[in-house]
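Below is one structure, written out as structure tokens; comments come after it.
Here the complex is missing one protein chain, while the rest keep their positions.
On to chain A.
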Amino acid sequence: MKSDNKSLFQKDLLNEAFKHSFVKLNPKLMFRNPVMFTVEIGTAVMFVVSLWTLFGATNQGSFGYNFSVFLILLLTLLFANFAEAIAEARGKAQADSLRKTREETPARLENGQIISSSQLKKGDVFICEAGDAIATDGEIIEGLATIDESAITGESAPVIRESGGDKSSVTGGTKVLSDKIKVKVTTEPGESFLDKMIALVEGASRQKTPNEIALTILLAGFTLVFIIVTVTLKPFADYANAPITIASFIALFVCLIPTTIGGLLSAIGIAGMDRALRANVITKSGKAVETAGDIDVLLLDKTGTITIGNRKATHFYPANTIDEKQLIRAAVLSSMSDDTPEGKSIIELAGVNPLSFQVDEPHFIQFSAETRSSGIDFKNTRIRKGSTDAIRNIVEKADNVFPKEIEEKVKEISSNGGTPLVVSENEKALGVIELQDIIKPGIQERFERLRKMGIKTVMVTGDNPLTAKFIAEKAGVDDFIAEAKPEDKMNYIKKEQAEGRLVAMMGDGTNDAPALAQADVGVAMNSGTQAAKEAGNMVDLDNDPTKLIEVVEIGKQLLMTRGTLTTFSIANDVAKYFAIIPALFITAIPALQSLNIMNLSSPQSAILSAVIFNAIIIPFLIPLALKGVAYKPIGASALLRRSLFIYGLGGVIVPFIGIKLIDIVVSLFI
């Protein structure tokens, strides 16, 4: 988000937005925005009045004056449309650059036939080999490959994707670097997440979010108040023998209604989604971004988010009666088929080639969440490696004693933040392997920032509670779920939601899908399974687990931008009153000259200046609407003070200066 200051207004985008500002004048489109719709009616009336003065009306001021008011009102509308159009154009441009990666690519079907990617339907299966570009989004159903995803993520290191498991998704436009995979197409053409996102940005399927609706009601309310104020002013003025021209009425009305926020409202919403897209997050609805700003609880997986990659084995601790070599042998054997980084690190630490051991007819036992252990069986030997509880169970079931020193070592390792893995051979405990986590540098600061934002962070880990507690404290998370099974996540989310909190989580596996769906904001990794991506309401193209923090800030920025611009817009009215009200009555009631505190040169120039200020403030604020108001985690009250000072007080003062300056210029011409 830092990089796009320069590119805020690119030339081609400007051209497109310029064209659209006129297209959007269509009253049917305008009707969606009650504030600007009333301005459009006012503009139409002013057009008629201008013609009327041209053909002889004398009591409404000169044609030039009336026509100027008409032109400025038209400009106000165009500026507001332009804001929306440029936001749309930027969002589209961003989406297009992602879409470019998936231009027509040939896809080779199973039967050898080659068709274009656009002809692929959901359920088709195609084959990719080293050097091929993947034709469209899909799921690997067979094989494993290294894939270059830099086109999407910008990350140059290749990633491994394989069938089964949680990393089975491939994205259209990415490139296979090695091996061969079979991919099943998961979306109909034109219905991928990216396509849906583009449709959202383009406005076709954009729906107002609940908060946007509530704000629109507030703004419509203010508009109604000022309709009443303006309409009733007519008999008041007649009573005071101070006739008011139609131009003045309309100018007063347009200046008072919150056109600034009204004109920028939809641009702010689109820009929010666009900012998410720039952070490489595809959102499925505007509401999801908004909800992200409200998150109270954040569920984060320990691995990859809080700790770097994976745990590594650091020590072997044999039981008292056991020789270290025996422990190492058993440890290595049990890790032979264990492809997890932990398993590999055990072999690495042992420094022996597992194939150097003589093993007949080995039978490998895979790890499962239920047994919480893995191992190998051969001949009369049964080696198991797993969590303390699991191995203790095995040992004690066979009526063997679980050695006390192991028990103590386990506790010691756990309380130091390590993970103990106990190894047993033929139901006898041999010793403990210590695995250690490395906490990501800088993660503490990020959690501190979240805490200041009022968000509770929860670490989810398969570790035992002692280890989890140690890492949780070291990393600075507020709570943890240890020895987490998939349903634990779900239960935790439900519990927090029942207490009224909003929960966000990130996940990739199929077994994360229910929790992703349950969470208020579920971010699925792009590398995750299709089920996970369907269940969540955002997809992170970077597969970056800390992305949630950015998403939350984008959501907060979105609301803040709306709030501050509303405040600014309404605060502006004070100065506009002091410009227009004296101008309306000065001729009939000269005493009211004292109200003309800005000392504007004439009633007509005062009214023109107010209307001009009202129009040009919109383009001035477009960059703010697009970039969003900066969020600072300084606590809600401090934030409110700051916003009130800048946008409230600023909103009162700025128009006084602005209108005066414009008046100086305008008075040169009338």
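Simple rule for what comes next: contacts are C-beta pairs under 8 Å (C-beta built on N, C-alpha and C of every residue); 3 or more make two chains touch, one makes a residue touch a chain; residues count from 1.
Quick note on the criterion: contacts and distances are computed from a predicted model.
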Message: Can you work out the missing subunit's protein name as recorded in UniProt? Choose among "Cytochrome aa3 subunit 2", "RNA polymerase subunit sigma-70", "Formate dehydrogenase alpha subunit" or "Potassium-transporting ATPase potassium-binding subunit".
response: "Potassium-transporting ATPase potassium-binding subunit"
Statement: Across A:27, A:106, A:165 or A:210, the one contacting the chain not displayed is A:210
- request: Kindly state which of the options A:143, A:189, A:563 or A:650 is in contact with the chain not pictured.
  value: A:563
Field: Which of A:326, A:643 or A:667 contacts the chain that the document leaves out
entry: A:643
Query: On chain A, what residues meet the omitted chain?
result: 210-211, 213-215, 217-218, 220-221, 224-226, 228-229, 231-240, 242, 252, 256, 290, 293-294, 296, 451-456, 499-501, 555-560, 562-564, 566-567, 570-571, 573-574, 577, 581, 584-585, 589, 591-595, 631, 635-637, 639-641, 643-644, 647-648
